[in-house]
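A single protein chain has been omitted from the complex, and every remaining protein chain is retained in its original position.
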Amino acid sequence: MSTQSYYVPHQSRWPILASLSLFLMAIGAGGYINSLGKEEVSGFSGFSLLIGALFLAAILVGWFRNVIKESMAGMYSDQMDKSFRWGMSWFIFSEVMFFAAFFGALFYVRNLAVPWLGGEGEKGISNMLWQGFEAQWPLMSTPDMETFPGPKEIIDPWHIPLLNTVLLLSSSVTVTLAHHALRKNKRDAIVIWLAATILLGAVFVYFQAEEYVVAYEELGLTLHAGIYGATFFILTGFHGLHVTLGTFMLLVIWVRVMRGHFNPDHHFGFEAVSWYWHFVDVVWVGLFLFVYIL
Amino acid sequence: MTLIGRGLALLGLILSPSAYAEWQVNLMPGVTEISRAVYDLHMTIFWICVAIGVVVFGIMLYSIINHRKSRGAKAHNFHENTLVEIIWTIVPFFILIGMAVPATATLIKMYDKGEAELDIQVTGFQWKWRYHYLGEDIDFFSSLSTPREQIANESEKGEHYLLEVDNPLVIPVGKKVRLLLTSNDVIHSWWVPGLAVKKDAIPGFINEAWTVVTEPGIYRGQCAELCGKDHGFMPIVVDVRSEEDYKLWLAEMKQAKAQASDAATQDWTLADLMEKGEEVYNRTCAACHQVTGEGIPGAFPALKNNPIMVAEPSAHIDVVLNGKAGTAMQAFRDQLDAVELAAVITYERNAWGNNSGDLVTPAQISKLKQ
Partner (left out) sequence: MGTLEQTVETEEHHGPARGITRWLYTTNHKDIGTMYLWFSLIMFLLGGCMALSIRAELFQPGLQLMAPNFFNQMTTMHGLIMVFGAVMPAFVGLANWMVPLMIGAPDMALPRMNNWSFWILPFAFSMMVSTLFMEGGAPNFGWTFYAPLSTTYAPPSVTFFIFAVHMMGISSIMGAINIIATILNLRAPGMTMMKLPLFVWTWLITAFLLIAVMPVLAGVVTMMLMDIHFGTSFFNAAGGGDPVLFQHVFWFFGHPEVYIMILPAFGIVSQIIPTFARKKLFGYASMVYATASIAFLSFIVWAHHMFTVGMPLAGELFFMFSTMLIAVPTGVKVFNWVATMFRGSMTFETPMLFALAFVVLFTIGGFSGLMLAIAPADFQYHDTYFVVAHFHYVLVPGAVFSIMAGVYYWLPKWTGNMYHEGMGKLHFWLSFIGVNITFFPMHFVGLAGMPRRIPDYALQFADFNAVASVGAFIFGLSQLLLVYNVIQCIRVKRHTTAQVWEGAEGLEWTVPSPAPYHTFAQPPLVK
């Protein structure tokens, strides 16, 4: 271990303000969601959610600005850099486990619950309760079609999803190219490759949104469409959110590149975002395989 | 018993082994082959654990007594020994294998389903059980019969306090009975310790369990999965009868059913319906909507002053017969007969100041029920 002295920041207002805004958001979101479907949607809650979110955004900007300033002022040693690296890696690991929960749910219903309901396997006797129901995947007709009308049709993996796969995979390439350019200190190339990455991400999100519109309006593939719709939307939805967030982070990095914040040896901010981007990419490959194709 | 009384009783327990009879501190061996196997298994692991405990705690106590500084003990300087580490990894491992073998054997026996002589579908409801004898035309609900006053400490508690029901599950002795467990709402768990059967009743799925009881008698159990407010008040009583008695009971049940349908065709006055309705309401509905009809805000709606009660009755009848999907309000169509339904609806429409004056007749309901 190095013997450099480690930078311990002094007091900071950001954490407690960030906690407060999370609290406002949670209270607001809870009240708002609870009032959905009632005669009067809770205005106070909506307000609290909004304020909390804006507040949090502002705080994150302020907090990161602080960190960037400190970094620019050279206050961060190599050892500090390592802390950030460990921090980011373990954060990504936690995200992996978050998705693992939903993938686990998908595998469970596909391989156990739905077959049981359809009369196969050890608990196949359950089919007594759902006479006429047959196990299949994708699950086009649910055990109780009145409550959960199954989808009429599902999304063809070889159109938009394939395109999206290509988009995301190439964005992983472009972000790597940007990284190489950064190592060689070619500012123009970095800017261009990053811009390409951002664009690819944005187009991905656009297509994903379009896919959702089609799913809802034409295919009858909705959150209510039984377990197929539920797993489909929770997996693609959280992935989409992560792409959106990642694109936003890339945008910030892009601006920082243009401002000359990074140099060939010190650019952890850049790397962190690119790790995140690769992670989002890998999740997509899993989705493409298990949600769309198989 | 007073506190002091209890303290004395505890002392008595410790001093005299004969007192154990009254104080059940262990599993019951039960009345099936499986339950006795489980009991033996339980005792085996228990004694193994006791033995390990005696050794480990013994050595520890020995050190505490002998290797204390106040006795002038000097600390020795060993802190590593691969051999003992290996020994105390391997020995417990083998002990575990010793436990796993009988456990696996018992488990395999339990899972050996095979053909049964009687199939009963058991459905959990918030807070009662429904027993449907497949193949026989018998289907009834079984709910707690302990009077409210006993629970509220207003009267002396009976011998089987909280472990008694209106209609027990009746099964023949010595026959393999298969239970198909499911639920209408949340997860319940059907448990009778004497039979060593505990299996969850899961909405939308069926779990199988079976039992062969070797001795006639009455065996009591309880719901063993938190299922809401009255989870503590949904006991199970199994009445195991000899083959002849069981046949007799079957016949009685069928006869009672025929009589009930006769009653539906009679004429009922408002007063009669109100009287019957109050009884049905307090038995069936008050758990949620409360005796006062005021419900529990946020959980169960009030029926008192509820607009449904004075509006045209069809909406009211509909919700009672068919329930509301996805809420605790269950369908009572099959739970109650036509007379009871008519009575309870009439009662609700006229009790607690809901003076609609409406009379809903059993005949009306019978028609809807078909």
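Here the chain labels run A and B in written order, and each chain numbers its own residues starting at 1.
Rule of thumb we're sticking to: a residue touches a chain if its C-beta (ideal position, glycine included) is under 8 Å from a C-beta of that chain, and two chains touch if they have at least 3 such contacts.
These numbers come from a predicted model, not from an experiment.
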Out of A:V109, A:I155, A:L168 or A:L250, which touches the unshown chain? A:V109
Looking at B:V173, B:A328 or B:A363, which makes contact with the chain not pictured? B:A328
Missing-chain contact among A:A26, A:A57, A:V166 or A:A209 belongs to A:A26
Determine and list the subunit A residues touching the chain excluded from the picture. 1-16, 18-20, 22-23, 26-27, 29-30, 33-34, 36, 63, 71-77, 79, 82-84, 86-87, 90-91, 93-95, 97-98, 100-102, 104-105, 108-109, 112-114, 116-117, 121-123, 126, 129-130, 139, 142-144, 147-148, 222-231, 233-234, 263, 265-266
The missing chain sits against subunit B at residues 1, 3, 6, 9-10, 23-28, 37-38, 41-42, 45-46, 49, 52-53, 56-57, 59-60, 63-64, 67-70, 73-81, 84-85, 88-89, 92-93, 96, 99-100, 103-104, 106-108, 110-111, 126, 150-153, 157, 159-163, 181, 185-187, 189, 191, 193, 196-200, 202-205, 207-208, 221-233, 296-299, 326-328
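Here, only the chains that are shown with their structure count from here on.
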Euclidean distance of C-alpha centroids - subunit A vs subunit B, Å: 44
Write out the stretch or stretches of subunit B touching subunit A in their complex. 180, 182, 204-208, 325-326
Of subunit A, residues touching subunit B in the complex: 116-117, 123, 125-126, 128-130, 143, 147
